[in-house]
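Structure first, commentary second.
All protein chains but one are shown at their positions in the complex.
Every chain is named by a letter (A, B and C) in the order it is written, and numbering of its residues begins at 1.
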Amino acid sequence: MSLEDMYQEIILDHYRKPLNRAPSLEDEAVAVHHSNPLCGDEMDLRLRVVDDAVDAVVFDGEGCSISQAAASAMTDAVIGRDLKDALDLTEDFRRMMHGDEPARADDLKDGVAFQGVAKFPVRVKCALLGWMALKDAIETYERGASAHTVTHEE
Amino acid sequence: MSLEDMYQEIILDHYRKPLNRAPSLEDEAVAVHHSNPLCGDEMDLRLRVVDDAVDAVVFDGEGCSISQAAASAMTDAVIGRDLKDALDLTEDFRRMMHGDEPARADDLKDGVAFQGVAKFPVRVKCALLGWMALKDAIETYERGASAHTVTHEE
Amino acid sequence: MAFDVPALRKEFPTLQREIDGHRLVYLDSGASSQTPRVVLDAMDRYYSWSRSNVHRGVYQLAEEATDLYEGARAKLATFLDADPRGVVFTKNATEGCNLVAYSWVRRQLGPGDALLTTVMEHHANHVPFTTAANELGFEVRHVPLTDDGQLDLDAARELVADGKVRFLAAVHVSNVLGTINDVAELAGVVREANPDAKVHIDGAQAVPHLPVSFRELDVDFYAITGHKMLGPTGIGALIARPELLESMEPFLTGGDMIRDVTLEGATWNDIPHKFEAGTPMIAEAAGLGAAVDLLTDLGMDAVREHEVDMAAGLLDAVGGIDGVTIHGPSDPALRGAAVSFAVDGVHPHDVGAMLGSKGVCVRVGHHCTKPLMRCLGLTATARASAYVYNDRDDLEPLVDGIEAAKTFFAR
Partner (left out) sequence: MAFDVPALRKEFPTLQREIDGHRLVYLDSGASSQTPRVVLDAMDRYYSWSRSNVHRGVYQLAEEATDLYEGARAKLATFLDADPRGVVFTKNATEGCNLVAYSWVRRQLGPGDALLTTVMEHHANHVPFTTAANELGFEVRHVPLTDDGQLDLDAARELVADGKVRFLAAVHVSNVLGTINDVAELAGVVREANPDAKVHIDGAQAVPHLPVSFRELDVDFYAITGHKMLGPTGIGALIARPELLESMEPFLTGGDMIRDVTLEGATWNDIPHKFEAGTPMIAEAAGLGAAVDLLTDLGMDAVREHEVDMAAGLLDAVGGIDGVTIHGPSDPALRGAAVSFAVDGVHPHDVGAMLGSKGVCVRVGHHCTKPLMRCLGLTATARASAYVYNDRDDLEPLVDGIEAAKTFFAR
């Protein structure tokens, strides 16, 4: 078990220079707050929807390199996708975290770099935090609500 | 651990031909019922007191050879003793069952044959059943009552 | 019989022992079974290689320990045909019954309600519920026995007719009579009268000896214990419907079972963790997993077949002794290989002591079933109970010992 199995350079890059990390978003449709009390990770995610697609998504919060990097890669993979497609991609990532081969490796973009994390069960929930926040934000939007707080553990 | 360590001939004799085994007693002062629910032993003991001494004691009930024989030997050892002395002898027997050398071996009469039972913790309470019933009967008498039921485990 | 008993027996260290020059004949598996080397090895591997705490560890030992622990849960779920999310590890079957009593019965039943149980329950499946009844004011009803030691289902139908029975607690296999109860049918009787009624089965004496499918039994709760199924002491499990567990408040609280805690209160972790407070029985789970593997290898159908044979042998051999009465069903197909008996004029303690002195281990007493003893008009029985490592060679020392007791204690 070498640490490099998990912390690929691509992950560290996202961690060091996260994409779409911001405390606010203009014209946001939904804001959700997710936390993983077992690790102490906290994440705010904001979503702007245009034409039933992810127009913009930003995140902010505190967490380990895996949770921060995964959220960063997630934003890059879903911006521009319509909501249904983004949910589908989320499910693909979730399955990959449970050991499956990703069906949409190209669409996950840098997200595929997290495949190695599946071998470290305790870190899986870190990698999923941003994706689960996204899923919740979309579902909250579809329910017609604008904010949601979830304390969860995958 | 040979069975003979425990079942000395003297014990078997008391078991086969118990002394003072009877369902009733004329002019009884106290009747107590003791049971040991963990083994299913049941014992009725009746005591007649004259001049603050054990004038007569009988027992009846159901139980293993050890409990029946010990009760039989007990009656033989205590009849004629004054109540305080009988309680003292009871304590001596109880101590013997917990591994001490008996201080009043002669007074215990055939009771000393039960010394080997101390090595079989699970049977100690069988040997004690009659003695504890006696103790309770005397204490009940001294309290001025005439009957008592105890469900107990040493 | 699909497995080789003498070869299997070699795998159980204590069975290699002699008592005063006598071969040890262990016929007390109803109290606790022997433990095979594979189980000891599995625990030793944990202690000697991966010793650490489970869950949330970020180093390799902790990952391995977590895998061992959760892997054992998965094995047990497969073995019992249950959802692993419905497998809660407990310290023994008794804790499982208490969990149900505290988290379901005590929070649901009150005056006007009734709980149905049977007269043949082990104290573990009786006292938690009668204690609750006495404190909370609901009624307890008891399914009686037929003459041959079976549950009287006609009487049960009458007992539930008023629709007040909201809970059934029943034993799958009696530890005294050996009776195998048709708990699915009994559950049906209860649910017919009240479709919302919940059913809890004490499977402590069933799972070691019969193929059991939680899904097929279609009950709500099912308690088991590891030390009677070739596993270690200190572990058992409550199997439950996941959706029911989800709806229940936890029983034991503390670390590991929470989602979040503030100074004021707490929210709960996902099932089954919600019901597992504190550091769990990690080595014990690994051991139980190995026991389940061994039982799976032997095949539970073969185990059952072997035990029908042993029950038949015990009934013939012990029942054939002059002055011996056997309690429980006389048909081996209706019972397990735990056989209670009485010897005329000899107290069970004396029978047990004589047998013990000859290296034959049987249990004597009320077997934690005092209400059943009273029903049968007994205070104690002697009980010989066989398992996978016993064979018909064990019957002769048993019979000889009983005969010796008869002679020795004859009045």
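Keep in mind that, in the parts below, contacts are C-beta pairs under 8 Å (C-beta built on N, C-alpha and C of every residue); 3 or more make two chains touch, one makes a residue touch a chain.
Model, not experiment: these values are computed from the prediction.
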Taking the complete complex into account, which shown chains does the hidden chain touch?
A, B, C
Have a look at A:C64, A:V124 or A:A137 and name the one touching the chain we're not showing.
A:C64
Sort through C:H122, C:H209 or C:H306 and give me the one touching the missing partner chain.
C:H122
Have a look at C:L252, C:I321 or C:A404 and name the one touching the chain we're not showing.
C:L252
Could I get the residues of chain C that touch the absent chain, sorted low to high?
12-14, 17, 19, 24, 26, 28, 31-32, 34-35, 40, 43-44, 47-53, 56-62, 91-95, 97-98, 101, 119, 122-128, 130-131, 134, 140, 142, 225, 227, 232-235, 252-256, 258, 260-266, 277-284, 349, 352-353, 355-356, 360-365, 368, 370-371, 374
Chain A, residues in touch with the chain not shown (by the definition above):
1-3, 6-7, 12, 15-16, 37-42, 62-66, 120, 123, 126
Write the list of chain B residues that the hidden chain touches.
1, 35, 37-39, 120-123, 151-153
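The criterion applied here is as follows: only the chains that are shown with their structure count from here on.
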Does B-C or A-C have the larger number of C-beta pairs in contact?
B-C
Hey, how far is the Cα centre of chain A from the one of chain B, in Å?
78
Let me have the rounded angstrom distance from the C-alpha centre of chain B over to the C-alpha centre of chain C, please.
38
Whole-Å gap separating chain A and chain C, where each centre is the average of the chain's CA atoms:
46
Which chain A residues sit where two or more other chains touch them?
none
Could you list which residues of chain C touch at least two other chains?
none
